[in-house]
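Yeah, one chain of the complex is gone here, protein chain that is, but the others are all in their spots.
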Amino acid sequence: MYVSVKGGESAIANAHAWLAERRRGDAALPEITADQIAEQLGLAVERVMAEGACIDRDLAALALKQARGDSTEAAFLLRAYRNTLPRFGYAAPLDTAAMQVQRRISATYKDLPGGQVLGPSFDYTHRLLELDLAGRKGEPDPAPQADTGVTPMPRVTEMLAREGLMARDTATDAEPPDLTREGLRFPAIRALALQSMARGDEGFLLALGYSTQRGYGNAHPFVGEIRMGAVPVEFTPPELGFAIDIGDVVVTECQMVNQFAGNNETPPQFTRGYGLVPGQNERKAMAMSLVDRALRASELGEEITAPAQDAEFVLYHCDNVESTGFVEHLKLPHYVDFQSELEKLRGIRARWAADRGEKS
Amino acid sequence: MTNAPTSPDRTDRQIWMSVLARASAEALREHLADVPPLPAHRRLKGPDTGLVMLRGRAGGDGTAFNLMEATVTRCTVSMGEHMGHATVMGRDLAQAELAAAIDAALQNPELRDALMASVVEPLAASQDSARAETARKAEATRVNFFTMATMR
């Protein structure tokens, strides 16, 4: 129960003014612009786009600036803005096989068509702070270019599927459910789980994915493939009636290959967990694919023993805007609730004391 | 998906609309400077910004799911007897209106050749060369394994 409280207007206005001053920081330093954030803190921007569930690099950069770098607050801002816009329609499913690949690696095959392409990765860096980056380091040398471009890269999972060793995901024409239009219902179908995790909190998914590797769930995962790059976005405007490309979106995709013991109908084979996130973020794509596979336990007839296999647990708690809302609502006035708790406690204590007094 | 732009049988209009969608307002204006000014157009709808829900497929090729939305801007204009349209990612109203006007003009046979030569083809070429550069940078990071067989 809440009680309406008035007052505090000037306190709030002053708090916001102080917030603006804090956000600006030391006025002797130049103010950072959203463009600079978009270009130079690109991975933070991409995390905000993912968790804000809205692909718009400039807005995500602005949100990060406004939120003083707090990515969850920035995601909240982006979600709020997104809610003010009409939805024009639905794009065709992204064809990640047609990706213009910048990075593609496989941990299951060393030599595979198209090869292992490292791309702009932190992997193999020594994780030593580059002290000369603290100021303005100046322009780096341009990245080297080969004489020819990368060659086509078939999906690793397709290679396994052709041998009959990998379960295929059957494509259907069914309209997928939409988390933003109808609430979660259980048992949740996989399409809903994937949508939920794509916008889910990276840290939460990372911890859950890690838990499946440490024995909470029966996972034996291999990275079949990770690929990152731009994919054309194809949309059919109702006014036109035919499909056009409306641009490109950079995404990271992870195909996690897992053992499956088989059952009476199905021979032992590999199954996959899938992760797809906007931007370059393979930590989240990998975590998502681990949890996706864990969530398929009931579909595959596996025993559900771990949190990552429990769809209600995962999907009800992976959204950081929702989680923040409910955790932080505890800051709101609970004066009346608390008064009643106080009175109840005093009463119980009085009875407790009286009981002891009678017995002694 | 018969009219998919990625399919080889896409129409000229699908191709030029896909090129215009990837060009900034600045790039469009720059190339328009090389042709006589476009005839006046009238706005029929927009330019206005909204969202398109992007989708993926489980496993890359399985059941479709809703990924998340992206901002897009659309515009429909009339130019003489032709209607031009653009839907482009992002929130640049000027880009959408310019692209819609160019789309309308390209449907006019008297204007088409000059616009193709001065606007669409140069934009397509620069988009292709940017793609090729990315592909060459990626290829430069492809690992060449030195196995015992190749070292011997």
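Here the chain labels run A and B in written order, and each chain numbers its own residues starting at 1.
The definition used in the following text is that contacts are C-beta pairs under 8 Å (C-beta built on N, C-alpha and C of every residue); 3 or more make two chains touch, one makes a residue touch a chain.
Just so we're on the same page, contacts and distances are computed from a predicted model.
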item	value
Name per UniProt, for the chain absent here [options: "HPt (Histidine-containing phosphotransfer) domain-containing protein", "Phosphonate C-P lyase system protein PhnH", "Stage V sporulation protein AD" or "ABC transporter ATP-binding protein"]	"Phosphonate C-P lyase system protein PhnH"
Residue among A:E239, A:E299, A:E341 or A:D355 touching the omitted chain	A:E239
Selected from A:G89, A:P177, A:G203 or A:P307 as touching the chain missing from the view	A:G89
Residues of subunit B in contact with the chain not shown	44-45, 48, 76, 78, 83
Where the unshown chain meets subunit A, residue by residue	86-90, 181, 237-239
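We adopt the following convention: only the chains that are shown with their structure count from here on.
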item	value
Distance between chain centroids, defined by C-alpha means - subunit A, subunit B (Å)	28
Subunit B - residues contacting subunit A, complex	1, 3-6, 11, 14, 17-18, 21-22, 45, 49-72, 74, 76, 85, 87-91, 131-143, 145
Contact footprint of subunit B on subunit A as seen in their complex	50, 53-56, 58-59, 82, 85-98, 100-103, 110-111, 115-119, 143-150, 155, 157-158, 168-172, 174, 176-180, 190-192, 194-195, 198-199, 229-230, 232-237, 239-240, 242-249, 251, 253, 255, 272, 274, 276, 278, 292
